[in-house]
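Just passing along the structure, written as C-alpha cells.
A single protein chain has been omitted; all remaining protein chains appear in their positions.
Let's look at chain A:
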C-alpha cells in the first residue's frame, strides 16, 4: 500500500502544482519538497524490511487473464534507485528554488519535475514489464517537456525534439522486445521473467529480444551511436540537467540492463553488444569532452562517458562487475549532479558558461570553487574520493576480463582514465588564473541555500571516498544482492588494498591526464580550438538530421503520389475497393441459384418496382440540369420503397418512410434556392470532351458492376434459409417482458432502448449543428435576389407578402382547409403516439407527423406569420425530449434495475377505460420530443435564410456602393 502512495504522490503533486498561480514561487517549491520528504519517509520506513532481503509487492488486478496487472515490486535494487531518485529530487528542488528566475512560469516547471519523478519511480518499482515500458515512455515524455521548458528558444525546442525522437523510438523497440520476452517467459510478471533466464537464453528469439531491449536501454542512456541527443538536451534548465540528464533518467537504461541482467546476460552476444557499446562510448565521449567550451557540454560528454563505463561493466557480465556498476552509478550521480549544480551557479552568477571567458573564479566565489574542485577530482578518480573507488574496481575488472594475455580492455580503460583526468582539469581551470573582467556579470557567491545541495553531495563524495564500508556498504550490498542473489561475490570496500595493478593504473591515469592536459594546452591551443580533432567527422547528429529530413521529404513525396484532396478519385477508389472486397469474399460463398424459397411473383409488385427503377434511373439522369425533377423522381423511388415496406409486413417502416420522405423533400426544396443556376456547357474542347467521356464510361461501369453485385448478394441471401437469430426471442418476449404487442416499437423503446437513446442524441446533435452552421451562412451573391417566378409583374401575387396571399390572395382556399387540417393532424399524431406500443405508430412517426403539420403552416403563410402566432422553441423540445428519455433510464437505475429497464402500469381512468402506461411510454415521449425539435429546428433554420437573404438584398439595393456584408 505504501508503494502505491509512493508512486501516486508525485502525480498528485504534479496536478496540484500545475493548478497554482504562476506568481507563486516558494509555495511550489514547498509543495515539491513535501512530496519528496514524504517519499523519503516511506523509503526509510521500508528500509528494515528491504534490508532483510524481503521483496515488497502490491498488486491491483486489471486484466489478469492477459497477465496485465498493476504490480509494484520493491527489492533492494529498486529501493536503492528510489532513494537516488527521491534524494536528488529534494536537492534539485531546493536548488531550483533559487535558480529559476521570477519571469519563468514556475508551476509548470515543478509540475513537470514531479511528473518526471513519478514516472521514474514507476520505472524502478514496476513489477510488470508492460507497465515498466509505460512508465519508461512517460519519462521520455516528461523529459521532452522539461528540455523544451524554455520553449521560446529554438535550441530548446530542437533539443527536446531530438531527445524525444531518439528515446521514444528506443522505447518502441523496448516495447517490442518486452512483448517477445514476455511471450518466451510465459508472463509479463517480473518475478516469473527473472526466473526464466535459462529458457530465454536457449530460445531462438534470444538475439532479437536482446537486440530490441538493448536498443531501448542504449538510446535512453545515450550510448554510442545514440549519444548525440544528450549534449543537445543541455538546453534544459540546469536543475533539469542535474536531475534528469546526469543522475536519474539516463540511468534508466542502466537500471533496465541491471534489472534484466539475470535473464539476458551471460552470453557472448550480451558481452559484445553491451560491452562493445559501452567501451566505444566511454572512449569517444571522454575524448570529445576535452574539447568542449561549454561547461554543461563538457559535463554532458563526461556523463556519456561515465554511462559508457557503467555499460561496459555490465557488459563484462561478471558478478563483481555488476557490484562495481551499481557502485559507480551511485558515485556518478553524486559527483555529477553536484558538478552540474556548480556549473549552474557559475552560469547564474556570471552570465556565461563559456570556458574561454571564465577565469579566476576562485577569487570571486571561493566556497563554490572548492566544492566544484573536489567534485571534479572525484570525477577524475583522485584517491580518497568516491570516484576513485569505483574506477579502481573497473580497472580490476578490465584486467580480469582480458585474462593474462589480452590487455586491450585494460588499455582502453587507462586511456579513458587519462582523458577523464584531462577534461576534469579543463573544468577546474575556470577557477584559476587572473579573474576575468569581460564577463556579462561580476560573479559572487550564490545564496546560502542554493549552495547547500552542492555541499551535501560533495560531503557524500568525501564520506564514501574515505569510509566506503561504513557509508555506502550496506546500500550497495542491498542492490547487488537483489540482482545477483546467490551469485553475490565477496568484495572488499576499502581505500587501501595495497600496491597492486589497479593502483598502478590509477597512478598512470592521473599523471598521464595531467601531462596530456599540459601538452594540449601548450601545443595545440586547447583553449581556442573549435572542434575535437579526428572525431568531429563521426557525427551522429548529422545522421539524425538527414534521417529526419529524408523521412519528411519521403512522406511528402508519398502523399503527392498517393494522396488527393479531390473527392471524386477518393470515392472511385472507395467504391472499387468495396466492390473488389465483396467479390473476393463472394467467391468462397456457396452458390444457390435455385429458387428454393421463392415467394410467388406478384405482378402489381413487379410493375411497382419497374416504376421505382425508372424513377431511380431517371433521377440519376436528370440530377445535373433538372434538380427539381430529379428530386421528385427520387421521391418517387422513395414512395415505392415505402409501399414495399407496407406489402412486406412492415407497417411501422412504411409510416416512417412516408413521413421522412415528405420532410426530406421539403428540406431539399428549401435548399434548392441557394444552388447556382446550371447551364449546359456550350462547346467543350474536343480533348476535354474525350476525357469526360472516358471518365463517365468508367463511372458508369463501376456503377453497373456495383449494382449487379448488390443484386446478386441480395438474391443469394434471399435464397438461403434464414439462420435462427435473436428474432424469436423478441417475438416471444415482447408481450411478457415488454408489455406491448407491436414488437418493432417494443424493440425500439424497450429492448434496444439504449440504441434508440444514442440515435436521438445523434439527431439532436445534427439539428444543433445545422442550426449552428446556418447562423453563419452567407448565401452566394447571385442567389440573394428573389427568384424570377416571384417577381413576374404579370402575377398579382408577386406584389403581396405571403400573409396577404393566404388571407386574401390566391392561397385563400388552401389556407382555410390547411388551417382546419392542423388540429386534425395533431390528433392523428397523438393517436399514432398513444397506440404505438401495441399497433403501428410510436414516437418517431408521431413526431414526424406533428412536424409536418406545422411545416404545412409555414409553407402556406410564411415564417413571419407563423412565428408571430406560435412560439415553438425547437431547442426546448430537443432538450426536454432528451431529458425525458434520460430520466426514464435514470428512474430504472434509481429503482435498482439496469439503465432503461421498462415497467408497465395499467391505469383505470373514467371515460377512457383501461390505459396502458409502460414507463417506455415516457421514453417514447422523449423520442417524440427530440424528433419534433430536430425536424423543426432544421427546417425553420433553413426557411429563415430566405427572409434573411431578402433583408441582405434590400440592404444592398439601398446602398449599392457598399461592400457585400
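One rule holds for everything that comes next: a contact is a pair of C-beta atoms (placed from the backbone, for glycine too) under 8 Å apart; a residue touches a chain by one contact, two chains touch by 3 or more; residues count from 1.
Methods note: contacts and distances are computed from a predicted model.
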Hidden chain of the complex, named as in its UniProt record, picked from "Biotin synthase", "Molybdate ABC transporter substrate-binding protein", "Multisubunit potassium/proton antiporter PhaC subunit" or "ATP-grasp domain-containing protein": "Multisubunit potassium/proton antiporter PhaC subunit"
Selected from A:20, A:271, A:838 or A:863 as touching the chain missing from the view: A:838
Identified contact with the non-displayed chain, of A:53, A:707, A:787 or A:808: A:707
Candidates A:54, A:198 or A:732 - the one touching the absent chain: A:732
Hidden partner interface residues of chain A, rising order: 565-568, 571-572, 575, 595, 597-602, 605-606, 609, 612-613, 616-617, 619-620, 623-624, 627, 630-631, 634, 637-638, 641, 644-645, 647-653, 656-657, 660, 663-664, 667-668, 671-672, 674-676, 678, 685, 688, 699-700, 702-704, 706-715, 717-719, 722, 725-728, 730-732, 734-736, 741-744, 747-748, 752, 755-756, 759, 762-763, 766-767, 769-770, 773-774, 776-780, 838-840, 844, 931, 934-935, 938, 942
